[in-house]
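What you see is the complex with one protein chain gone and the rest in place.
Chain IDs A, B, C, D and E follow the sequence of writing; residue 1 opens each chain.
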Amino acid sequence: MAQTATSPARERIRGTVPKLAESADTLIYGEIWERPHLSKRDRSLIVCGALMAMGRYEQLRGHLDRALTNGCTKDEIAELITHLAFYSGWPTAMTAASLAKEVFDAR
Amino acid sequence: MAQTATSPARERIRGTVPKLAESADTLIYGEIWERPHLSKRDRSLIVCGALMAMGRYEQLRGHLDRALTNGCTKDEIAELITHLAFYSGWPTAMTAASLAKEVFDAR
Amino acid sequence: MAQTATSPARERIRGTVPKLAESADTLIYGEIWERPHLSKRDRSLIVCGALMAMGRYEQLRGHLDRALTNGCTKDEIAELITHLAFYSGWPTAMTAASLAKEVFDAR
Amino acid sequence: MAQTATSPARERIRGTVPKLAESADTLIYGEIWERPHLSKRDRSLIVCGALMAMGRYEQLRGHLDRALTNGCTKDEIAELITHLAFYSGWPTAMTAASLAKEVFDAR
Amino acid sequence: MAQTATSPARERIRGTVPKLAESADTLIYGEIWERPHLSKRDRSLIVCGALMAMGRYEQLRGHLDRALTNGCTKDEIAELITHLAFYSGWPTAMTAASLAKEVFDAR
Partner (left out) sequence: MAQTATSPARERIRGTVPKLAESADTLIYGEIWERPHLSKRDRSLIVCGALMAMGRYEQLRGHLDRALTNGCTKDEIAELITHLAFYSGWPTAMTAASLAKEVFDAR
């Protein structure tokens, strides 16, 4: 079953950049995330790691929450952050850990 | 006619880094932005795109507003964000779109 | 008229990542670059600026050449590099200028 | 069983930065990669994704090869690249795909 | 004498990522910062510059304060920001200067 193809952030900007929002609906969430070649759990690990490594913290929080929904455990997410600290640097890991704590505490 | 060679952000840090503020006044805004080789409208498109691509969101808001002043339309800015989403990634576009919405709504 | 929807780099990796190559064909070049909201000349300026700012030099060379085809002048590209040096830093401008020199010399 | 705690690249720079090389041996490969909280296959997916997203191509090639050794399939790696294209941008995916093709062809 | 091996940010995330926090205690602050090959003042200059250049602003504030403790003068930090503006771009310098002003004002 497909994930909900929308989010509050996407709805907020839909009127400003309609083509961008539509591509997220139909292509990224409607098609890419649904492909069978990787599980949603694997995709969540990969996306959270990339967002942390690039310092895209505004999107990381929502994807950390989605990762839990997609079957990642809190221990796995903590380990992802710890592992990548050596590859993208401690600062990215500290901010990611702070966001993870907030997401975990809210569940 | 030259753009106003100052901004609240620059005035705020002038006492801390005077040479940096002076170079912004005389060189970047006093000279570079005024060169005839590209229009201010083109320079605004380029700078907004680069700030979005690099994730420099603190400066992007002010430059989105300046872009409207320099003759970019809201549709052109929305298209810039949509186009670059494929080159710098969706997360940068989502944050840029959110800032653009705020700037557009305030006009 | 649409630009050629393919390139040597894309053909090279088509067998490895077919969905990625197909999306470039049909979506990025088949649809996004063809939208009327910005001219191809404007899109080239924006993409070259973002690639330089992000340090994506492997793609910058081809896009500098495409920019000339899309109607940017050599003077405009040189000015783009000079302007963005202050926003993405001198190192990105030096490498971009070196690539631009090669592309200009080959025309 | 631990992975080989060394590599040609690490041996090459050991005399120049001995503490850096030693930390890679004992901490990153000797300890972090061996922790049970994530499989080596998962860690390879995460590291390859982060290296691609950050544009750290010099290290990506070796880690793509290691990913195959750690049990990732070529289809999974291709899907990782395709998925992340939307998050870190097409340019990072094109270069990663080119490196993946080279690694796959050499096996 | 070693610096305090802890900080509020690290304590906050210790329960979430214990191995990450422990490595910061024992390795980064317990060992790396204490090595004799560079003074703490030099290390502070280098770390503040790298954090500014990478846009890791959440960690930059604390390191600017630590730099003053480690013997950097306010003039040296202002000069670091001014110098690196040309290498990492004006936007990183503007945000760093704003943080430096806050840290300086609080002393």
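As a working rule, contacts are C-beta pairs under 8 Å (C-beta built on N, C-alpha and C of every residue); 3 or more make two chains touch, one makes a residue touch a chain.
Just so it is clear, the model here is predicted, and its values are computed rather than measured.
The residue from C:A9, C:I28, C:L68 or C:A97 that touches the chain not shown here is C:A97.
Only one residue from E:E11, E:D42 or E:E102 touches the chain missing from this view: E:D42. Contact with the undisplayed chain is limited, among E:V17, E:L64 or E:A78, to E:A78.
In the full complex, chain D touches the hidden chain at residues 9-10, 12-13, 15-17, 19-20, 23-24, 28, 51, 54-56, 58-59.
Listed here are the chain E residues that touch the chain not shown: 27-28, 32-33, 35, 37-38, 42-43, 45-47, 49-54, 56, 75-76, 78-80, 82-84, 86-88.
Not every partner is drawn; the one left out touches chain A at residues 86-91.
Rule of thumb we're sticking to: only the chains that are shown with their structure count from here on.
Both chain B and chain D derive from one sequence, and where they touch, over half of the residue numbers involved are common to the two copies.
If you match contact pairs by residue number, over half of those in A-B turn up again in just one of A-D, B-D or A-E, and that pair is A-E. The greatest centre-to-centre gap from chain C, using C-alpha centroids, is found for E.
Among the remaining chains, the Cα-based centre furthest from that of chain D is the centre of B. In this entry, chain B maps onto chain E through a rotation of 120 degrees when their C-alpha atoms are superposed, rounded to the nearest 5. Measuring from the averaged C-alpha position of chain B to that of chain C gives a distance of 21 Å.
The mean-CA centres of chain C and chain D are about 28 angstrom from one another, to the nearest whole unit. Touching of two or more other chains is recorded for residues 19, 23, 27-28, 35, 51, 54-56, 78, 82 of chain A.
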